[in-house]
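A protein chain is absent from this complex, but the other protein chains hold their places.
Think of it as A and B in the order they're written, each chain with its own count starting at 1.
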Amino acid sequence: MARVESILRIEDVVKKFGEVAALDHCSFNIEPGSITGLIGPNGAGKTTLFNLITGVLRPDSGHIYFKGEEITGKKPHEIARKGVGRTYQIIRIFPKMTLLENLIVVGKGKEKRVIERAMELLSLVKLAEKKDDNASELSFGQQKLLSLAQVLMLDAELVLLDEPAAGINPTLQNELMALIHQLNREGKTFIIVEHDMNVIMGHCGSAIALNYGQKIAEGTCSEIQNDECLLEHYFGR
Amino acid sequence: MKALLSEKNRIWLGIFVLMAFLISIPFFASDYWITLLTLILIFTVYSSGWNVFSGLTGYTNFGLAWSIGLSGYVSSLLIADYGFFWLFAWPVGAIFTGIVSIGVGYILLRIKGVYFAISMVALTEGTRELFGTKYLKTVTHGGIGVPFVAGIGLSTLYWAILVLAFFTIVICYRISFSKFGLRLLTIREDEQAAETLGIHTTREKIIAFILSAFLVGLAGSIHFTYQNYIDPSFAFNIQLTLTPIVMTLFGGVGTVFGPLIGATLFTFIHEILWAELTLLYMAVFGGILMVLILFFPQGLLGWLKERGILPRSRKI
Partner (left out) sequence: MANFAELFMRGLMLGSVYALVGMGLTLVWGVVGLVNVAHGEFVMLGAYFAFWAFSLLHLNPLFSVALAIPVFFVAGVLIHRQITERLVKEHELSALILTFGMSILIWNLAQFFWTNTYRSVPYLTGNFTFMGLVLSKGKTVSFVLAMVITAALFLFLKYSSWGKAIRATSQNPEVALVCGIDTMKMRMITYGMGIGLGGAAGAIISLQWVIFPQMGASYISRAFAIVVLGGLGNIHGALAGGLIIGTLEAMVTQYLSAKMAQIIPSVTILIILLVRPTGLFKK
């Protein structure tokens, strides 16, 4: 039986800002095709971790491997092109460009194909009619969908979502999560940072808990739910 | 007949008529008008060149005079000291500047925002001093002015800059709706987000920077040949940086025709103001700059697009 290679391997990663260790010897693996939740209080190091994986920051020590290849310290655009996409907690799309332009600019290859793909994705997130509107004119929830569409334009295999469900109404939330599951069935791996435990419990197969830059728990969602130590850290009981 | 007069064909016809008119100017206009148009065209290239980098990427280049002066010096010295023919001296100057810009761009474009603006000013000042020192005297004449004659008539010079201006605008137009242009825009919108979406922002910035330096340098070479004179404070003068920026602001930063409109309007206003208000001219210039940035930062074209008078296309 062939060993399944982890799609993402974080090995003993340390990142300090001055004296403060945002990530303190953190290690874990992500299996391909999984949806993993990343939880922990504010300042636990979740966003820093995303920044390190995507190359926005360099770790002070430690290694990061994507599909077996070392990506530690590589430039963000290189890592993105290898197949790692991310969205941001505070939505970052290109406001003064149209929806279509927001997607086309990410695409590579023949113009015709790129436009076709962009239109496919816009239809997928139900924003096709607004293709020529400026991105700034979208509602909050629609901007989140556009941001996800951009990541899909990259053909990312590993998608890092930073609080995708925050600030949108439950209906849209369900649509979004359904989309994520659909993409997951097609083979994409997700890591989701969320504070809303319902989202984590309801949609993630497993979860990793961070606090003060360290991994304090890891396992399936039911394991995490029952972990006393974790409950104490997270909810301060 | 209707197909012949379609919108697209009408635009082509308009361009053809305009260019025919401009080309024929030296045959009937006075030297004053040819000179005025020459200056407008030179500054159109300066402004468009500035705009193609700064207007699209959002990196405000406060060192335009650096590219202008460097290319101008190389070309002028080639003509004055080495007897080069102007047709060869000009491109050599521009290419030299383009090549040096690769290094400068690679080093300085890592610096973001305001710091980048400051570093470009520092570079310009430093280069000006460098050209004035006695250490480079054998090459640069060490700060003494270099008067020279290039053996080119006013009309020919005018036609040369007309050709350059035409091609510059065509380039800007093509870029405005190309993927390259879109990528440059993402740098202005959100550079980090662009990077995490796979866009090699450093490479795009440098390419735009080199293109800008080349175009602007070529116009600079023509400019100094026209002046028949060059010296460091003249070549690396902050006015050469400022004026194109103001012109582009006037017309509309990030638009295709904004620099052209800005250069034209501004030059005419300058002519009038200069005649009426010689002493206070600069003060008024400063005041206009303040008013523009406070109340019309989008420039004339931007304002027209917002009002719906012009279509909101990137191609304009």
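In this text, contacts are C-beta pairs under 8 Å (C-beta built on N, C-alpha and C of every residue); 3 or more make two chains touch, one makes a residue touch a chain.
Predicted model, so just to flag it, every value in this text is computed and none were measured.
Seen in the complete assembly, the chain not on display touches B. Of B:V17, B:L87, B:V163 or B:I293, it is B:I293 that touches the chain left out of the display. For the chain left out of this panel, the touching residue among B:V114, B:L136, B:V163 or B:I272 is B:V114. Across the entire complex, the residue among B:A235, B:L249, B:A263 or B:L304 in touch with the chain not shown is B:L249. Annotation for subunit B: contacts to the undisplayed chain at residues 58, 60, 107-108, 111, 113-115, 117-119, 122-123, 125-126, 129-130, 132-133, 242, 245, 249, 279-280, 282-283, 285-290, 292-294, 297.
Rule of thumb we're sticking to: only the chains that are shown with their structure count from here on.
Subunit A contributes residues 54-56, 75-77, 79-81, 85-86, 88, 92-97, 101, 104-106, 108, 111, 150-151, 153-154 to its touches with subunit B in the complex. Across the interface of their complex, subunit A is touched by residues 179, 182-183, 185-186, 189-190, 192-201 of subunit B.
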